[in-house]
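Shown here: the complex without one of its protein chains, the others still in place.
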Amino acid sequence: MLTLNPVFAALSLIAALILRLIVQGGRPQIKAILRAALFMALITVLNPVFSHHGVTVLFFLNDLPITREAILYGAYMSAAIMAVVLWCGVLSSCMTSDKVIHLVGRAFPHLAVLISLTLRFIPLFKERFKGIIDAQRAAGVNDETTMIKKLSFYIKAFSALVTMILEDSIDTSDSMKARGITLSGRTSYSDFSFHFDDAVVLALVLSSAAYLMISGAAGFVDLSFYPVITPLPVSVKALAAYAAFGVIAFIPAAKEVIAWRHSRLRA
Amino acid sequence: METLAFEGVSFKYPDSDRYALENIDLRVNSGELVLLCGRSGSGKSTLLRLIKRELSPFGELSGSITVFGKSREQLSVRESVSKIGFVMQSCENQIVTESVWRELAFGLESLGLQSGEIRRKTAETAMSFGIDKLYRRKTATLSGGEKQLLNLACATVCEPSLLLLDEPTSQLDPISAREFLSHVLDLNRELGLTVIISEHRTDGIFPYADRVVELDGGRISVNAAPRDAAVSNELFFGALPSAAKVYRMLGEKRSQPPLTVTECRRFIANNYMVKAAVSQETAPPRSTAPAIRLKGVRFRYENGKDILNDLDLDVGENEILAVLGGNGAGKSTLLKVIAGVEKPLYGKVEVLGRNTVKRKNEARSLVSMLPQDPRMLFLSSSVRGDIMQSADTADKENAEKELMRVCSKLGIEHLLDRHPYDLSGGEQQKAALAKLLVRKPRILLLDEPTKGMDYDAKLSTIALVKELRGEGLTMILVTHDAECAALCADRCALLFDGSIVSNDTPERFFSSLSHYTTAAAHISRGFFENTVTARQLVSRLESSEKREVNTDKT
Partner (left out) sequence: MKRILAVTAAVLAALAAVFLLTFETVGDHYKETDTVISDASVTISVSCAELCGNGDVGKALRDSGLVPDDGVIIPETQYPISEGDTVFDVLRAVLKDNRIHFDYTDISDRSAYVKGINNIYEYDCSDISGWMYSVNGIFPTVASSEYTLSDGDVILWQYTCDLGRDVGDTYYTLHGSDAA
């Protein structure tokens, strides 16, 4: 974070929450909400235990002051961290392998193949490993009575897995060679293309980000929690910075809502 | 126009004394469909791989190989890649990417085509192979048949002129195999692709090939049109389609042998006066308590669907039961439940009176399962090591003795110090079996034991199974191979929709099915009852009256 300002944390958290609901399909899960709330409460409560800055002392714990500023800072941090966690979750749902390979493949087609191979092999490894374990157990040829023996079994099974995969991958590499992996001039096929609205979004995001950089450097959105909580910057410049952040944070959700409404109108 | 020419080609693998291919002279013209057959190890794979430089094995090569009029070395990599398509045996290993559409695009990407053109070509190929509905799927979620079809589509997406297929259906179930071969035939007939395909199960290709070429020990022993090949003395019996096998077994040598079921039926109708029903095979009386009993078994994996649903099954002691069923019907799962590896949701499973859940260890010590891929059992770097490791868990003092006993029975003493992965498919299966037998199980479960084998190997596996039954083992075979089931099983059962739908002697079982049955049963429908193997059909024909033969038409 360039600057400590609860407005950014709040905007980030709200935007991430909305996007998560959209990505998930609109029905918030009680369990997940409780877990998130518990997490945030934990951080809020733990901060004053470790940080004793602040002029407003509420009480003393083990001879050290528990201050209001520390609690509020904890709350701020919990919001910021929770927002990041949610954003990561949203990213992993949206950023499918297709998109990753598309982004990579334009410049490095062979890297795209490598990523694709990796994605292909991971479920295969898992399946084969389970197959080996099951087959060994069904054959009844292994002793798994003690912990050590069980561990030794798993290690041997893993080594067998690697041998099998290596052996089979000779066929895979033959398949790749047969289809020209060694040829130069490889392209990378994908069906994503750059549209007008992508350009609009990109422009908005870049300009907002630039303004935020400037405001961070110039310092007119700064806020401190220690030793006293400074007042929230509400100058025109600061409000513009909040708006710029809001643009970046809410654009994905906005796009989804527009698309949804668009389809509703059509139908 | 000649697509391919082998002239005096000989090939020796490094470290080997014998020639894998010796003095091969072969010419294939454009648009021909050539069936390459022969026993395992006769050199079919080697021959096919030598045509495509990227897949060529290392070794001593002499003679000349000309493709599209150019020598193999003159052909550019680009031409070799785009003009020659190759489909290998393994459905799984040929797949490189994680999505179907990307897999289709792979070859085209290599050739440097732009996205628009790639899109067009992959769309068309997907539609013509009927896998357009699978376009967005992940390759990991496809069935074996779908994967192999995808491999075929990928091999043809670059619009090759020559298509090479190395035992493509050996890992597939009969239904998928039929669909696969129909596409291959289409490619040859509709698009005029030159096709060279090697196969063990020749029923689907033999009648439609332009030429049948047989390799025997690296040499060409047969190179003729199908009907001529079928009556040739040289042709390995196992390479014949079922109809021709019956013909050969009858001792017929006339020039127009039947190659399809229909032709065989016509042949029988024209040449024999068939009496109606013959002997009724009664079910052999069951010995006392069943060795394996499943009652009301329900099973599902975590993702929800019931695989086994209210399944009941009894297997008698010392009985060989063959379980058949479609792809994904749950046959392997059934074996796992019996072996005690998976626990049923409801119901009970008992082996020799021991419940597999309540008396898990006892039950497991009685049952052994040979998986579809015998390599899954190998944990050691030598066959001896693997068998010894398995023997140790059973009987430490006599481990060495047991090992020698089992190995001599299976005939694999000479393989003891080899690495299991260096063995051929059949040898691997025997080594895996040795690992199991050394523990003296009472019940043996075999998952697709004849997959990918040539005819002779199948017969020897069947003989081995019968021998093991003679030693007192109870066995369950899961198989797609109806012929194999008919030849060695005491009873056959059909697994469908989670439960056993039919369970009877092979004769009654296969006679009651009209599609999923043996070729002999197809042929004999309407002529004889309860005739499910070629041998049964032949003996019944031999005891029937022959018609006077007016002309030589069949």
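For clarity, chains are labelled A and B in written order, and residue numbers in each chain start from 1.
In this text, a contact is a pair of C-beta atoms (placed from the backbone, for glycine too) under 8 Å apart; a residue touches a chain by one contact, two chains touch by 3 or more.
Everything numeric here is computed off the predicted structure, so don't read it as measured data.
In terms of the touch definition stated at the top, the absent chain reaches A within the entire complex. Only one of the listed residues, A:Pro6, A:Pro65, A:Pro123 or A:Gly246, touches the absent chain: A:Pro65. Although one chain is not drawn, the whole complex shows that of A:Gly54, A:Gly140, A:Pro233 or A:Pro252 it is A:Gly54 that touches it. What chain A contributes to its contact with the hidden chain is residues 52-55, 57-65, 222, 224, 226-228, 230.
By our rule, only the chains that are shown with their structure count from here on.
Listed in rising order, the residues of chain B touching chain A in the complex are 52, 54-55, 77-78, 81-82, 86, 88, 90, 92-99, 102, 105-115, 118-119, 122, 138-140, 151, 154-155, 158, 335-336, 339-341, 364-365, 367-371, 373, 375-379, 389-390, 393, 421, 435-436, 439, 441, 445.
Remark: chain A residues 97-98, 101, 109, 113, 116-117, 119-120, 123-124, 127, 131-132, 134-143, 156-157, 159-160, 163-164, 167-169, 171-172, 174-183, 185-191 touch chain B in the complex.
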